[in-house]
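All protein chains but one are shown at their positions in the complex.
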Amino acid sequence: MSNHEQHETSHRPVQRKEMSRRQFLSYTLGGTTAFMMGGAVLPMVRFAVDPLLKKKDSGTLVKVVEESKITSEPQEFKFKIHQVDGWYESDPELVAWISKGEDGKIFALSPVCKHLGCTIFWNTKGHNEYDCPCHDARYSIDGKNLAVANSPLDEYEVVVQDGFVYLGPIIPNTRV
Amino acid sequence: MFKTVYNWIDERLDITPLWRDVADHEVPEHVNPAHHFSAFVYCFGGLTFFITVIQILSGMFLTMYYVPDIINAYASVDFLQHQVAFGQIVRGMHHFGASLVIVMMFLHTLRVFFTGSYKAPREMNWVVGMLIFFIMLGLGFTGYLLPWDNKAYYATKVGVEIAASVPFIGDYIADFLYGGDIVGAQTLTRFFAIHVFFLPGALIAMLAAHFLMIRRQGISGPL
């Protein structure tokens, strides 16, 4: 150490690296507060977000109609699923428009308009299209969005087994 | 960053004195358990407040699942306690916390009584404190009905019958609490509203008054 350096430091205010007692207490207080709030609130937060972390059940297949009844013209079919909504169990009715595509595959469209969620119908205006009564959205027979809506209609998962059509959970459109 | 925002607000609203007053006021030795262990009796007020905060929070979270309806109330409580993760703990915090609040408040009241801290000039604060006590008992009573099990049902019936024995207006009080002639759907919604909105609102107002008065008058001096 040179004299020069000593001279410099003696004129500077003393730089203390350790924190003051007050600062230490403040940090400890903050930590304790965080611990207390965390201890009390964490169980509640986990409780509140439980629906996010619950495993989604994959959805069961529901028998809807005989395969032989499906034509290339879409038909409306109603079917019931068993729904467990918390403590409330019910059997709500769902609607599917089922038809046979040009490729011979059976597919089922959900009638919920992708624009704002109204319920669409087949061919109400005579254009052989799905029409939405709310904002005139139109979809092709495959569910392709033609006007207003910006995505195609959703499909139900379809399984054909032993001459019957079974419908499962909703999936994004696979045909467009 | 935080400092800049704080300064920006402080320049306009001068908020520093508000919290400085709370933060920097000196707490005397005779209530400090670090100096006299027996001073732990002065902690009960703060603990009552702490448990009350837990009650308010856990109550808020419980209403995410609970429905005040005679068909679904029991089912929803059953669901939230057993099917939702941590439901047992959250409902437990609210259920046992209710008892703990009463215990803490009781000890706090006894401390204030036996140290004579309710005497002039703090009479008003004592009265407000007693009102808080009554509100807490009311919260306990109304909360008891909400799970809609047998215990809830019969305890409520007994409680309202007691209220009904008041001369002249008793029947009106009972009808008001029942919301009809029986303990039923309308009683449950009423008790829910009282438990969740009316009494907590009154409680928060009273707590604010309680704390303001303490800050204004200071803690009572040593014996």
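Letters A and B mark the chains in the order given here, with residues in each chain numbered from 1 onward.
The rule is short, and it goes like this: a residue touches a chain if its C-beta (ideal position, glycine included) is under 8 Å from a C-beta of that chain, and two chains touch if they have at least 3 such contacts.
To be clear about the criterion, contacts and distances are computed from a predicted model.
*Asks:* Which of "Menaquinol-cytochrome C reductase", "NADH-quinone oxidoreductase subunit N", "Aldehyde dehydrogenase (NAD+)" or "Cobalt ABC transporter permease" is the UniProt protein name of the chain not shown?
*Replies:* Its record in UniProt gives the absent chain the protein name "Menaquinol-cytochrome C reductase".
*Asks:* Among B:Phe61, B:Tyr74, B:Tyr178 or B:Phe192, choose the residue that contacts the chain missing from this document, as touch is defined above.
*Replies:* B:Tyr74
*Asks:* Which residue, B:Phe141, B:Tyr178 or B:Phe191, contacts the hidden chain when the whole complex is considered?
*Replies:* B:Phe141
*Asks:* I need the residue numbers on chain A that touch the omitted chain, in ascending order.
*Replies:* So the residues of chain A touching the unseen chain are 22, 25-26, 28-29, 32-33, 35-36, 39-40, 43.
*Asks:* Which chain B residues would touch the chain omitted from the figure, given the whole complex?
*Replies:* 22-30, 32-36, 40, 43, 46-47, 50-51, 54, 70, 74-75, 77-78, 81-82, 88-89, 91-100, 102, 110, 113-123, 126-127, 130-131, 134, 137, 140-141, 144, 147-155, 157-159, 162, 165-167, 182-183, 216-218, 220-223
Assume only the chains that are shown with their structure count from here on.
*Asks:* With chain centres taken as the means of their Cα atoms, state the distance from chain A to chain B in Å.
*Replies:* The computed centroid separation for chain A versus chain B comes out at 39 Å.
*Asks:* Touching residues of chain A toward chain B in the complex: what are they?
*Replies:* Listed in rising order, the residues of chain A that touch chain B are 36, 40-41, 43-44, 46-48, 50, 53, 86-88.
*Asks:* Which stretch or stretches of chain B touch chain A in the complex?
*Replies:* Listed in rising order, the residues are 50, 53-54, 57-58, 61, 64-65, 72, 75-76, 78-80, 83-87, 89-90, 93.
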